[in-house]
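This structure is in structure tokens; I'll ask about it shortly.
Complex shown without one protein chain; remaining protein chains in place.
Each chain carries a letter (A and B) given by its place in the written order, and its residues are counted from 1.
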Amino acid sequence: MNLKLITKGILKENPTFVLLLGMCPTLGTTTSAMNGMGMGLATLFVLILSNMAIAAVAAQIPGKVRIPAYIVIIAAFVTILQLLMQAYTPALYETLGLFIPLIVVNCIVLGRAETFAAKNSIAASALDGVGVGLGFTLSLTVIGAVRELLGSGALFGYPLLPSGGITVFVLAPGAFIVLGYLLVLFNKIKR
Amino acid sequence: MEYILIIISAVFVNNILLTQFLGVCPFLGVSNKVSTSAGMSGAVMFVMAIATLFTYLLQYYVLVPLHIEFMQTVGFILVIAALVQMVEIILKKISPALYQALGIFLPLITTNCAVLGVAILVVSKEFTFLGASHYLNLAQSVVIAVAYAAGFGLAMTLFAGIREQLDLAEVPKAFRGAPIALITAGILALAFMGFAGLV
Partner (left out) sequence: MVVALLVITFVAAAALGAVYVFTEKPVEAARLAKINKAIAEVTPPFDNSPSDEVKEVPVDGRTLRLFPAKKDGILVGIAVETASTKGFGGLITLMVGFLPDGTIYNTAVISHTETPGLGDKIDKRKSHFSVQFEGKHPDSFKLAVRKDGGDVDAITASTISSRAFCDAVERAYRAASSGSGQWQ
């Protein structure tokens, strides 16, 4: 049962490939496998903590101010993440830039708060956060790896193709096109 | 003259949707029809202009003087959420027609990352005006926010036009829906790359 909470976020309800949520960071930060993974882990961090906090207080929050209250909780964890990243991983913080504060408005985080954490126990919500967060991280790493391989001829920074790559894949159009084709692949496999 | 340059740069060269990936969710979600796209774009422009005005004031008259710049994310999102609520209530009272047109999009806008993204961008980045570069003042911030929103609207409406045509085309099964939309967006982004170096 508990294991299912984690695996469903990775495959059956994968936030990127199945639910198409959180598209902005998905497209914006996946210029390399490392950056994609960094963004995924940053979101995972916020997702687990906000899920747990919201599960803990949901019963005390009146329905009308539910959404603003969730947003405050999520924004607080995002700011904590910003401060921690500035202190301990400043290089990654700079690379991901604007997309770190934008985790606040990532529909995945608010979506899980509303549909799962508000109605479940703290432990279950934490596991749900782990599952969905891992699914997101995995997707972003895969997209980043494909774009890095095609665009710079490298993988996690190690050069693989001596000829370099087709630059357009690390630029904006490449983001849309790679994600589009990966979705096609995902659809084919699922069927 | 310099205003024309920042407007061109914000609408075409640095289009928030196709080069900076802000606001992709509504871009893919509600861009099936030209009319809904135009409505969404209007609502975004409205909220973005007001939100940028208030977040600018918050940044320079509250956060910076008190040295609590780290509260930026929390402060900005609260301002935006409150504004969206207020705009909704006020519109309902004073202009039912406008509310009919924009109202259904308003709740979606709080979580539209383009609004928060642009609000953070205009206070955190130096912009270049004819050689000299500096942080924006209030008027320039609002102008650039409106210009970014116009770029969002342009990309969104263009894209909706293409998708209306796509509906009539024979698309292979695995490509239907989001995949073909994303690939189309990619080609549109390629076209927008042509504007690079224009300003």
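Odds and ends about this structure:
The rule we apply is simple: a residue touches a chain if its C-beta (ideal position, glycine included) is under 8 Å from a C-beta of that chain, and two chains touch if they have at least 3 such contacts.
The model shown is predicted, which means the values in this text are computed figures rather than measured ones.
In the complete assembly, the contact with the undisplayed chain comes from A:170, out of A:10, A:124, A:140 or A:170. Of the listed residues A:11, A:84, A:123 or A:160, the one in contact with the hidden chain in the full complex is A:84. Here the missing chain is touched by one residue of B:71, B:98 or B:190, and it is B:71. Only one of A:69, A:122 or A:155 touches the absent chain when the whole complex is considered: A:69.
Contact with the undisplayed chain is limited, among A:19, A:41, A:61 or A:149, to A:61.
Residues of chain A in contact with the chain left out of this view: 31-32, 57, 60-62, 64-65, 68-69, 72-73, 75-76, 79-80, 83-84, 86-88, 90, 94, 97, 151-152, 164-165, 167, 170-171.
Chain B meets the missing chain through residues 70-71, 74, 125-126, 128, 132-133, 196-197.
FYI, only the chains that are shown with their structure count from here on.
In the complex of the two chains, the chain A residues touching chain B come out as 20-21, 23-25, 27-28, 67-68, 71-72, 75-76, 78-79, 82-83, 98, 101-102, 104-107, 110, 168, 171-177, 179-181, 183-184, 187-188, 191.
Considering their complex, residues 18-25, 28, 70-74, 77-78, 81-82, 110-113, 116-117, 120-121, 173-175, 178-183, 185-187, 189-190, 192-193 of chain B touch chain A.
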